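With one protein chain withheld, the remaining protein chains of the complex are depicted in position.
Letters A and B name the chains as they come in the text, with residue numbers starting at 1 for each one.
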Amino acid sequence: MRLTVKELAERLGCPCEGDGGTVLTGVAALDKAVAGRGDLVFMAGPKFRPLLEATAAAAAILPPGEAFDRIPVLRAENPQLAFVRATGIFHPAAKPAPGVHPTASVAPTARLGKGVSVGAGCVVGDGADIGDGTVVHPLVSIYPRVKVGADCVLHSHVSLREGVTLGERVILHNGVVIGGDGYGYLKGGDGRYVKIPQIGTVVIEDDVEIGANSTVDRAALGETVIRRGTKIDNLVTIAHNVEIGENVLLVAQAGIAGSSKVGRNSILSGQVGVPDHIEIGENVVIAAKTGVTNDIPSGSFVSGSPHLDVRVWRKFWACAPQLYDLIKDVKKLRARVEELEKKD
Amino acid sequence: MRLTVKELAERLGCPCEGDGGTVLTGVAALDKAVAGRGDLVFMAGPKFRPLLEATAAAAAILPPGEAFDRIPVLRAENPQLAFVRATGIFHPAAKPAPGVHPTASVAPTARLGKGVSVGAGCVVGDGADIGDGTVVHPLVSIYPRVKVGADCVLHSHVSLREGVTLGERVILHNGVVIGGDGYGYLKGGDGRYVKIPQIGTVVIEDDVEIGANSTVDRAALGETVIRRGTKIDNLVTIAHNVEIGENVLLVAQAGIAGSSKVGRNSILSGQVGVPDHIEIGENVVIAAKTGVTNDIPSGSFVSGSPHLDVRVWRKFWACAPQLYDLIKDVKKLRARVEELEKKD
Partner (left out) sequence: MRLTVKELAERLGCPCEGDGGTVLTGVAALDKAVAGRGDLVFMAGPKFRPLLEATAAAAAILPPGEAFDRIPVLRAENPQLAFVRATGIFHPAAKPAPGVHPTASVAPTARLGKGVSVGAGCVVGDGADIGDGTVVHPLVSIYPRVKVGADCVLHSHVSLREGVTLGERVILHNGVVIGGDGYGYLKGGDGRYVKIPQIGTVVIEDDVEIGANSTVDRAALGETVIRRGTKIDNLVTIAHNVEIGENVLLVAQAGIAGSSKVGRNSILSGQVGVPDHIEIGENVVIAAKTGVTNDIPSGSFVSGSPHLDVRVWRKFWACAPQLYDLIKDVKKLRARVEELEKKD
């Protein structure tokens, strides 16, 4: 892919300055651009100005007002957003050719939309339905009656269990499991556990992305739901009957237990744990490693295990190393008070 | 599946009241039953009585003495247990037809029992032995000399490494790895790590269930053992030479390091960590996110990292937010004592 600065500026809808004929061939980080290669860069904020001064890039995306004329400049209110779009233009995701690989096993009752690609070794079960333009990479397992929307990407070793539903433009990275049985048992009189059949399903809405080896369990009854636009990192686990709202971030190794709810626009950082039957409001931020212990109202920012308001948590840990000396101080003080009392 | 209330009551061995001819077609949650569909519900406890009053179900399982006659009622001492059994009757797990899919690669020296189903793309190694009635879903990898008992279910992308043994009725969800090498190295004189060959194996006893993408490592020497009836959630990891007793629950993302032992009927909640060479007794409860730091006697209930008796842990965290003020209070008190001492 080769584009002049002017051509790129037109595609991005950005004004440009300097030599519009300069040829660009790709994107790079400010400090990793290679002279003569045609790299496009962007500057995320004023503190990177020294890197900009030194960059070997062929052109830069800068915010309005950032004076610079050594190389051609594209102007954008949000330079990173423009850079992301440029990245998509220069480095489009490679898409396998449509069609079903001869080693794939597709049930005769499955329906494949237009332009679907089914890779080598894939297995598509009875009554499955794959939407137009969806890419199923090799060695994906799709159980019977699964519904996958249009323009999804399923990477190798994804498992979609019986009857689960994905919306459109869903991206599942390698090893993701959607619809494994929820973890539900009854303790019998003899101390043995009796499995509670997990006969519900999972619904993943549009534009959800799920990272490698994460798991979303099917509901016991009803549905586990991940609403549109939510982004889930690697090795996250979501239990049966959970509901995750729109545009939520669940960072790596977070875990959410049965029937809990997370409101929209909330962020659960890495290794956060949420027990069962908890309600987390909207626009909540939960710091890394937090162990949630009860419901969290909308707009909260919490940390710690048990979780505390982040300000309380910070104040506590700023003091914690003083506890040892405090105990000694109180002991001494008691001795002094005793001394005073004796004299009294 | 359609059953009258009377037919179902007979299969469950429950007395029933009201119109025994009412037709049932499935199960539902109290508040999700649909009028006219023939849903069976149960009431878990008195607090759900308002949901019972409003339910659109066709029949309900209730404990003895719970007066209700708007719809037919089945009586059971443990309504949820009866409901679980009814669920199994109305929604039996779909079982693939027996036989070996033509795209599976089964070694000529492998032995398959009666009624075994081996799905598309599966690989079964030399000398493997699969018990009667076991279902091997597509894309499962069974290494040489593995033994799988009767009536197991192995979901897609399960890996059973060389020589591991599963008992009967074991359920492994998608992506489970049994028998990966234990994590064992020696530091050589040059600072590099030398791999300790992991030549032991894994034994999983009857009625164990393991959730999606969990891993159980093979022993360095000897066996890693999971005893009968233990239930393991998603993304749990069990290291080499660990022994887990009978009827243990290991909730999601728990991790147990090398050579540790967990006694029977214990419960390790989500994201619990157990270091190596630890002994955890029987009937122990470990709260979510606990970082175990030493042996735990039978019957304990612990929480925190480092772990504490749960009462100590609760008392501590109830006080913790007061530490900041306490430090200020002690400072003020010291000033007042100094004042008194001066006057003295």
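Keep this in mind: a contact is a pair of C-beta atoms (placed from the backbone, for glycine too) under 8 Å apart; a residue touches a chain by one contact, two chains touch by 3 or more.
Remember, it's a predicted structure, so these values are computed and weren't measured experimentally.
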item	value
Which of B:Pro92, B:Pro197 or B:Pro297 contacts the chain that the document leaves out	B:Pro197
Touch residues of chain B, complete complex, unshown partner	103, 105, 121, 123, 139, 141, 143-144, 157, 159, 161-162, 175, 177, 180-181, 183, 185-186, 188, 191-197, 199, 213, 215, 217, 221-222, 235, 237, 239, 253, 255, 257, 271, 273, 275, 291, 305-306, 308, 312, 315-316, 318-320, 322-323, 326, 329-330, 333, 336-337, 340, 343
Residues in chain A touching the chain absent from view	27-29, 32, 78, 80-81, 84, 87-88, 91, 93-94, 101, 103, 119-121, 137-139, 155-157, 171, 173-175, 207, 209, 211-213, 229, 231, 233-235, 247, 249, 251-253, 265, 269-271, 288-289, 304-305, 317, 320-321, 323-324, 326-327, 330, 333-334, 337, 340-341, 344
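Basically, only the chains that are shown with their structure count from here on.
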item	value
Chain centre separation in whole Å, for chain B relative to chain A (CA means)	26
